[in-house]
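The structure's right below; bear with me while I get my questions together.
Every protein chain except one is present and positioned as in the full complex.
The chains carry the letters A, B and C, assigned in the order they are written, with residues numbered from 1 in each.
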Amino acid sequence: MTARAEAVRAAGGEGTAPAAHAASGPPGGVGIYTQKLGMWVFLASEVMFFTALIGSYIILRWGAGNPWPDTRAVLNIPTTAVNTFILICSSVSMVKAYAAAVRDDQKHLKRWLLTTVVGGAIFVGVQVREYIKLVHHGFLPSSGLFGATFYTMTGFHGFHVTCGVISMAWVTIRAFRGKYKGGNYHGIETIGLYWHFVDLVWIILFTIVYLV
Amino acid sequence: MHWWFPADASSIGGKVDALFYAILYITGAVFVLTEATLLIFIVKYRHRQGRKAAYVEGSKKAEIIWTAIPAVILVTLALVSLPVWAKIKYYSHFPRDASPLAIEAKQYQWNVTYPGPDGKISSGNDSDDDDFMKVDSLYLVVNQNYVVDLTSRDVVHSFFVPAFRIKQDLVPGMDIKLWMRPTKTGRFEIACAELCGLGHYRMRGLVFVQTPREHAEWLVGQGEASAADSVTAGLKPAPAAAAAPAARGATSRGKGAS
Amino acid sequence: MERAMTAAPAGPEAAEHKAPNYVAVWAALAVLTMVELAVVYMGLPRHVMILALVFLALWKAMLVALYFMHLRFEPKRLLYVVLAPLPLALILVIAVMHGFRK
Partner (left out) sequence: MTASATAAPRGGAPHAGHDDRSFIRKYIASTDHKIIGIQFLFVSLFFLLVGGLLAMGIRWQLGFPGQPMPLGGWLPSGVAPGGVVAPKMYISLVTMHGTFMIFFAVMPLLVGVFANYLIPLKIGAPDMAFPRLNMWSFWVFVLSGLVMLSSLFVLGGPAAAGWTAYAPLSATPDYTGVHLGQQLWCVSIVLFGLSSLLGSVNYITTVVNMRAPGMTWFRLPLSVWALFITAILAILAVPVLAGAVIMLLFDQTIGTHFYLPAAGGQPMMWQHLFWFFGHPEVYILILPAFGIVSDVIANGSRKPIFGYASMVYAMISIAFLGFIVWGHHMFISGMNPTLASYFMVSTIVIAVPSAVKVFNWLATMWRGDLHFTTPMLCAIAFVSMFIIGGLSGIFMASTPVDMYIHGTYFIVAHIHYVLFGGSLFAVFAGIYFWFPKMFGKQLDERWGKVHFALTFIFYNLTFFPMHILGVAGEMRRIYDPTAYAYLRPLQPINVFITINAFLLFLSQFVFAGNVVRTLWKGRKAPLNPWRDNGLEWTTPSPPPHGNFATIPTVYHGPYEYSVPGAAEDYTPVNQPPAAVPEPAR
């Protein structure tokens, strides 16, 4: 940790040597390369976006004291629990892909990326199937506050996962084309951050929407 | 020509105005000082041949002073405002001896519900509902406390009586209470102060602040007088009370009667 | 450009910390999810259940953030970027909850 901090300070801290800076690639002010920093800043704003949605749910349900249906009677908890597990697994395969990229293990990188995409796609598929069933049972966004908040929160999460799957697929294609060779793991780590964030949001959503 | 506050006609008006003037004097003084300083600097330090600016990067002392002074003034202001605010808006500070009223706003009118002879606003399903309703007109007795139940049927409105210095939003789905005590008799205007649709500008009502006697006479005229009101109005108690139910059909009554 | 960016920092930054045992974290997440389900079907008093669930969810979220997003191994300054929105989110929700007049 300290050795690393030293390295960072030398490479990119305040008062960088001109040569080190010129490429704009090396870590700058906080010792974090640009894409990663940008992704984290973006995720900070995503936190606020989900705060608006989840906060509204909390406010409408507990703050305003609205009557709430028994979620377990409406939603299929076992299926979603399995689905949650699939999403967690895809997060694990993502870090495995990242670890493979760091040690330049192209075979495993491709394999784990593929696993991640498939996991994400299964998650989205199960969610869509869940939606179709719910709609068939007459549970709609217009069915009271629970319907509204449920579809808005899970819908926007699903939208994020879908975006994630699409960009993961693209990253996978790039990986097969050999774009992440030679320890070039920045792209993998950056998209991975987004992927884990989406997973993290789902962990919260699963608990407060389905279980509570 | 009247280009300033409308004449104050409620018990809290004086306090609000006093706070306003206090802030006006403080900010006025700051305004004059800062703008005068600015003008003096503009004139005194304008560029002239051979002048060179002094190299001054800052002064801890000066900065501490001009952080502390506004802080003290402003915090004092907050402390002075707090009790006035509490008196106006905290439910715990509402007067105990107040008469009830209910105002329901809808696009674009004020439905004022008055208690009947029983002196209470009945909840909607009360069978012996003797409340009565007036549209856009609020009849009050001078120096009498009122607690008003504010509700809205459609969008957010804002109940604003400039002469009383009172404003309170009416939010659909919420039940908000407000108290007031008119201190001057006369006719004042009620305005809507929150955009509520294209008829917002004509959502106008009137407050009639009456002496107890005038008010009792008005009640009798409405056929809504209680025995006590009739006495105040100078009528004999028994006949007035007996006559009341017969005359009541003339006025629309209860909530949602419009 | 890409090549220029990647070559330099790869060494010190990545090799710095030993990769955490991702499988262990994954197992922990799986177990915690099962515990959550158990809590739901155990029939605990409602507020105890909610408290337990929120605690478990935060625990899982922490695991993901610390190990999968390797916040544990990042400079402190990045942690501030990440944590900055959380108090604001809390303030928003708590204030609005108190904004309703009971």
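The criterion applied here is as follows: a residue touches a chain if its C-beta (ideal position, glycine included) is under 8 Å from a C-beta of that chain, and two chains touch if they have at least 3 such contacts.
Just so you know, these numbers come straight off a predicted model, no measurement behind them.
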item: Neighbouring shown chains of the undisplayed chain, as defined at the top; value: A, B, C
item: Touch residues of chain C, complete complex, unshown partner; value: 1-2, 4-5, 84-85, 88, 91-92, 95-96, 98-101
item: Residue numbers in chain B that touch the chain omitted from display; value: 1-6, 12, 15-16, 19-20, 23-24, 26-27, 30-31, 34-35, 37-38, 41-42, 45-47, 51-59, 62-63, 66-67, 70-71, 74-75, 77-78, 81-82, 84-86, 88-90, 107, 154-156, 158, 160, 162-163, 165-174, 176, 189, 191-202, 204
item: Contact footprint on chain A, counting only the chain that is left out; value: 12, 14-18, 21-24, 27-30, 32-35, 37-38, 41-42, 44-46, 48-53, 55-56, 59-60, 64, 66-67, 140-142, 144-145, 147-149, 151-152, 156, 186-187, 190-191
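Going forward, only the chains that are shown with their structure count from here on.
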item: Rounded Å distance between chain A and chain C, as computed from the means of their C-alpha atoms; value: 12
item: Centre distance in Å when chain A and chain B are each reduced to the mean of their C-alpha atoms; value: 51
item: Distance from the mean Cα position of chain C to that of chain B, given in whole angstrom; value: 49
item: Residue list for chain B, restricted to those that touch at least two other chains; value: none
item: Residues within chain A bordering two or more other chains; value: none
item: Sites on chain C touched by chain A in the complex; value: 1-17, 19, 22-23, 25-26, 29-30, 33, 36-37, 39-40, 49-50, 53-54, 56-57, 60-61, 64-65, 67-69, 73-75, 77-78, 81-82, 84-86, 88-89, 92-93, 96-97, 99-100
item: Chain A to chain C touching residues, read off their complex; value: 1, 3-5, 7-8, 11, 23-27, 30-34, 37, 40-41, 43-45, 47-48, 51, 55, 58-59, 62-65, 72, 77, 81, 84-85, 88-89, 91-92, 94-96, 99, 102, 179, 182-186, 192-193, 196-197, 199-200, 203-204, 206-208, 211-212
